[in-house]
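Apart from one protein chain that is not included, each protein chain of the complex appears where it belongs.
Residue numbering begins at 1 within each chain, and the chains themselves are lettered A and B in the order written.
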Amino acid sequence: MLGLGLVKGLKTTLRAFFSKPVTIIYPYKKVKIADRGQGLIRLRMTQLNPPVFKCTGCGVCAANCPQHCITVKKKEDQRQPEIYTVNYGMCMFCRICIDVCPFNALEQTQEHEFIGESRDAFIKTKEELMMNTVFLEEKESTD
Amino acid sequence: MIWWVVLLWALLKLIVALLFIFLTALVLIYMLRKVMGHMQYRMGPRHHGPHGIFQTIFDAIKLLGKEDIVPKGVDRWTYIWAPIVVFIPSLTIFAFLPFAEKIVATDIEISLFFVLAIMGFSVIALLMAGWGSNNKYALLGGLRSVAQLMSYEIPMIIAAMGVVLMAGSMNLSEIARAQSRIWYIVPQAVGFFIFFTASLAEINSTPFDIPEAESEIVAGFNIEYSGFRFAAFYLAEFVNLFIVCALAAILFLGGWQPFKDPIYGTVIFLVKTYVLIFLAMWIRSTFPRFRIDQFMDFGWKVLLPLSLVNLFVTSVVVLVVDKFKGNI
Partner (left out) sequence: MLYEENEILVDDLPKDFMEVNFGPHHPSTHGVFRFVAKIDGEKIIDIEPVIGYLHRGIEKIAENRTYIQFKPLVDRLDYTGALNNELCYCLTIEKLMEIEVPPRAQAIRVICAELNRIAAHLIFFGSIGLETGAFTPLLFGFLDRENILSLLEMLAGGRLTFNYITIGGVRQDIPAGFHEKFEKFRKEFPIKLKRYADLISGNEIFINRLKNIGILKKEDLFNWGASGPTLRGSGVKFDIRKVEPYSGYEKYDFDIPVGSNGDVYDRYMVRMEEMRQSLRIVEQALDSLPGGEFQAKVPKIIKPPEGELYMRNEGTKGEIGFYLVSRGEKSPYRLKIRTPSFSHLNMLGFALKGAYIADAIVILGSFDTVMGSCDR
């Protein structure tokens, strides 16, 4: 019949009108991001006392970063980085740094909401990137 | 001494009427956003006020505060007067609509005729906006709107004539009174379909919003307007929607029947109008728009013959029934 397609279209919209909306009202309710979602990276700590970074400052992550946003410097005789900064203004969250680290020293988190008032606020140093909790056991290499 | 009392009284009625009109436009904009939102599985505005009822007021305040830009090279006179002229038919028609048995601002013998004649004025404003904007998109939009509005007035008027034949008068209050036994949508279903479709085309609402087709010519005739001039066009569109649905409610749904009380009559009239407005918004959320030549085909080759046939059949039936009643 001539107008049947039009009527079916109207029926679809009317059914949508009486359904529950799917909006999640963002600042008040948040969607849970899956475990593998992209976010900040953090430096893992070992279980020595006092805990130190697992990172030894080898610089493989900085050499492999496509955007050149990691800066690593260390002194000759130490096994800890002296300067370790990540520029999150340029990072594209590709996670290559996590993949190539030979010491498994980086960890991926799901934090993605950060604001800053100037470009320098996005350059995070190693103190800001410390893991909040001390690592108690080795995780499986799923990261 | 009595003349200034009369003037003051008229001014007061005018202000109340204008306030009612703008309030209606604001309510309709909010209703469109909410209805369209829920039909798309989302909510509309919800932030300002409970369920977002003050959203439109804040939008209007924002638009008022924007810079008044008059682009270089426009035809100054037409550019500046177009948003004002677009309101003239809308506000004038309000004077003739009967809200209840005795509540009508102006009651003349041929009010339906006058209303339909004034509705043709809205073409001028769109053409002024399209021409005066010094922009090719606007020109395209303006030319399309002339073609559209001209060709859809005729079926609308002829469909309304069917109602006039059945009621026996062109006065809007008389037509509403004559529907006390049965509403005219039942014998005039085809007429209602034609009138409603043609009036959606008159007010540039999807599926007929070709003059301001957003995806092709990026807002058509109102591309160069911003700030309060744009708000004027936007409000006028919704005021037109209200008028056209109110007219359809009077002609086909019985206006303020069955209540003769002023308050109940107004309420039931507004309820009927808002049901038709919901139908228009439902159609707006669902259908894509026509192309300009398919749309002219539809107007001239489908609606016009159908309306003529409707008129012919109605007049034959009215004649036969009259003769029948005359003999008895």
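Just so we're on the same page, contacts are C-beta pairs under 8 Å (C-beta built on N, C-alpha and C of every residue); 3 or more make two chains touch, one makes a residue touch a chain.
All values reported here derive from a predicted model rather than from experimental measurement.
**Q** One chain isn't shown here. Among B:62, B:136 or B:323, which residue touches it?
**A** Considering all chains, including the one not shown, the answer is B:136.
**Q** Which residue, A:6, A:25 or A:52, contacts the hidden chain when the whole complex is considered?
**A** Missing-chain contact among the listed residues: A:6.
**Q** Tell me where the left-out chain touches chain B, residue by residue.
**A** 36, 39-42, 136-137, 140, 206-207, 209, 213-218, 285-294
**Q** Please output the residues of chain A touching the missing chain, sorted low to high.
**A** Per the touch rule, chain A residues meeting the hidden chain are 2-6, 8-9, 11-13, 16, 22, 33-38, 64-66, 92-96, 99-100, 142.
Basically, only the chains that are shown with their structure count from here on.
**Q** CA centre of chain A versus CA centre of chain B: separation in Å?
**A** Distance between chain centres, rounded to whole Å: 54 Å.
**Q** Of all residues in chain A, which touch chain B in the complex?
**A** So the residues of chain A in touch with chain B come to 6, 9-10, 12-14, 16-17, 19, 21-23, 25.
**Q** Could you please specify the touching residues of chain B with respect to chain A in the complex?
**A** It comes out as residues 35, 37-43, 46, 282-283, 285-287.
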